[in-house]
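Left out: one protein chain. Kept in place: all the others.
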Amino acid sequence: MIDLSVNFAGLKLKNPVILASGVWDLPYTKIIDFKKLGGVIYKGLSLMPREGNPPPRITEIPCGVINSIGLANKGIKVFNREVLPELKELGTEVFLNIFGESIEEFSKISSLIRDVSGIEVNISCPNVEKGGVYFGRDPETAYQVTKAVCENTDLPVIVKLTPAASDIVVVAEACQEAGACAITAVNTFPGLVIDIDSGKPLFERVVGGVSGPAIKPLALYKVYEVSSNVGIPVIGSGGIGNYEDVLEYFFAGATAIQLGSVIFTNPLAPIEIIDNITKYAKEKGYSNLKEIRRCVDG
Amino acid sequence: MIDLSVNFAGLKLKNPVILASGVWDLPYTKIIDFKKLGGVIYKGLSLMPREGNPPPRITEIPCGVINSIGLANKGIKVFNREVLPELKELGTEVFLNIFGESIEEFSKISSLIRDVSGIEVNISCPNVEKGGVYFGRDPETAYQVTKAVCENTDLPVIVKLTPAASDIVVVAEACQEAGACAITAVNTFPGLVIDIDSGKPLFERVVGGVSGPAIKPLALYKVYEVSSNVGIPVIGSGGIGNYEDVLEYFFAGATAIQLGSVIFTNPLAPIEIIDNITKYAKEKGYSNLKEIRRCVDG
Amino acid sequence: MVTFRILPVIENRVLGPYTLLRIKDRNMHKEAKCGQFVMVGFPSSLDPFLLRPLSFLSIAEDSFSLLIKKKGRGTEKLSELSVGDELKILGPLGRYIIPPKSGILIAGGIGIAPLYYQSLWMSHGILFYGAKRKRDILFSKDFESRGFTVKTITEEERGTVADLVRENLEILEGQQIFICGPDAMIKALKDIIGGYTKQAFVYMERRMGCGLGGCKSCAVKTDSGYKLVCQDGPVFPLKEVSYD
Partner (left out) sequence: MVTFRILPVIENRVLGPYTLLRIKDRNMHKEAKCGQFVMVGFPSSLDPFLLRPLSFLSIAEDSFSLLIKKKGRGTEKLSELSVGDELKILGPLGRYIIPPKSGILIAGGIGIAPLYYQSLWMSHGILFYGAKRKRDILFSKDFESRGFTVKTITEEERGTVADLVRENLEILEGQQIFICGPDAMIKALKDIIGGYTKQAFVYMERRMGCGLGGCKSCAVKTDSGYKLVCQDGPVFPLKEVSYD
């Protein structure tokens, strides 16, 4: 038996494959066997419900997508009542991705979170007016947000960073100092698509967030930068589509990885990737992830 | 007749399509009719010859490429003697892309440039130990380099910026203040590819520069940011592959555009794009580029 | 149950201005219901990246058919497929509707696809059908042979389907109405058939990421906030859909 489990943040995931925030919801139980996943991170939640941005909210770009969802969600209270009970039945570790427009909002929402494995703090969404990347670009604000969350929860706190920060390592260090026990690197890259028929930006908010294979080498470099310089574990996110990509992230220093846009083009990718990592380990004669990683360190 | 000419930096280009630095060289005369191009920018030149980085120097990524050439070139003196005479025969505007590891080197090389239409200052290459992005990330150094170049030449000076700057607008403003008459936005994005067989980065220098369609929405956003905030013309560069992409760049505020990696996958793209812009203008009843642009402004 | 599979094209036929693709599959007829759709993509390349939402045109025991209008790169590539080429198929998706035994269908252009499929679940009715040119009108005989009265209009001759409906408003009374067509047509119809909207439904289109309620990208503005085409639709009560 190959042991794919990973430890981080005091947790033990059965494997390193985590569904990223914002790309899936409960209907995916119709097609994915969630019990096989290492974990899932639920769509960004705010204190109050948010409508999200007007459509169009997504479009294709070369080898990827750009979105401007705007963190549409029902708010933490409705979530706790209506969604949480179902998430707890999924049979995998559940993390909540949270978003606030102020430090106070982050404090409040954190204190309302219960019955999950951990929190992922979103200071990296490019699709909102306040908070989001504006917090994640600035090490000082990143520190304060992280601290506020950590003070209001006993759950493990992961902070999800934006590649738009001028120096992502400095931001990661600030989060570590404030009590984060892991870093997710990275959220989407800010991008622009113009509708050539109107000559105007496709999205009402102009900027959108770019994800998918197009950003893989860019995101991988951020993971490499953070994991080479920061002591806490890094969860890699950005353009992962197959097990080879996952290996690249391991070798760049990631402890676990998240799958986002790939499920749009192959909803079975999470399961296929877990199967293929197992197959790879078998073929190479490795019995756990440490041995896979060691092939670089040693 | 459709007039595709553009004016910038006191120059009149017959059309807005410019071949970017580093992707072409004289053998392309075997396949492209250079007389049809708006302009060409020659491969980054330094004061002294540079060997460049050890191979591999390029590889494919999803919808693009990543390179680690390392500014291999023969140096400005050999260039002036051996290459310049041939470039002057191309029948198009020739710009020289220059690179230095110090401000002094930039001064010296600038004073040795003659008989071309202008200079593009490269403070944005990610593939070198010194200079390159290290200069282009910092507004103060960008200012000093630009000033040094402007003081040593009467030619129009364009500065080519890196998307890795924390705030590209601030860098662009610094260049404008120092005397730049146009901005090229942007050079390649820093990225990483790992060879999963060895578990090590594919390139000896670890980081490489990502270009091609994969970066188009990211680069377009940078062009939009710079052109919305800075007075001098912006030359767009990043992932352009067809005339629709060129229109996106126009509507985002670019005055002219550069074609880079596309010629790897379609060396005739520059000519096809010029033909297709003409066709588009005809179909829409526009007689020049101003009218195309106006469809947004008006 | 939703499945994701790689399935082969077994027929590619030009049909008026559109392409009919038939895809081999023995399961869809057991799973799919009225009102649903699939998402379709190209294996073994990351470009084009996203799957494209397409309605069923019809479903047989051994295959199902799609009717495709060339719009951009994806539909263009779909139109060029050869027999034997393979596609990624995710589906069936969307909330199914319970089709009325009889009712009124209002189609504009390619909007005929889901309404044709819906008509297969009905026993009779009336079809109002508008298109650009006369030769773009498809399936008239077919509808008639299955108990439908077909009223057509073309822009090259007389006007839009909204004009046609306006001329026949009295027919709509007391009937269930199903609309599919471009946004402008839906808007116009909403104004025209205001009085009958309690019974009117519309097939909506939005750019989609996942097709499975995950990404929240296919938002349609309704009186009670945004709803999702892939989860709450594609069929919505016309009166709910908001155009302000």
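Read from first to last, the chains carry the letters A, B and C; within each, the first residue is number 1.
In this text, a residue touches a chain if its C-beta (ideal position, glycine included) is under 8 Å from a C-beta of that chain, and two chains touch if they have at least 3 such contacts.
Please read all numbers here as calculations on a predicted model, not as lab measurements.
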Just one of B:Pro56, B:Gly75 or B:Gly179 touches the chain that is missing; which is it? B:Pro56
Which of B:Gln144, B:Asn229 or B:Thr265 touches the missing chain? It is B:Thr265
Can you list where chain A touches the absent chain? 62-63, 213
Kindly note down the residues of chain C that lie in touch with the hidden chain. 44-48, 77, 82, 84
Can you list where chain B touches the absent chain? 22-28, 30-31, 43, 51-52, 54-65, 67, 69, 72, 212-213, 241, 261, 263-268
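The rule is short, and it goes like this: only the chains that are shown with their structure count from here on.
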So, comparing each chain's Cα centre against the centre of all protein Cα atoms, which one is closest? A
Mean-CA-position distance for chain C and chain B (Å): 46
So, in whole Å, the Cα centroid of chain A is separated from that of chain B by 34
Where the centres are mean C-alpha positions, what is the separation of chain A from chain C, in Å? 35
Please output the residue numbers of chain A that touch at least 2 other chains, ranges allowed. 61-64, 212-213
In chain C, which residues are in touch with two or more of the other chains? 46-47
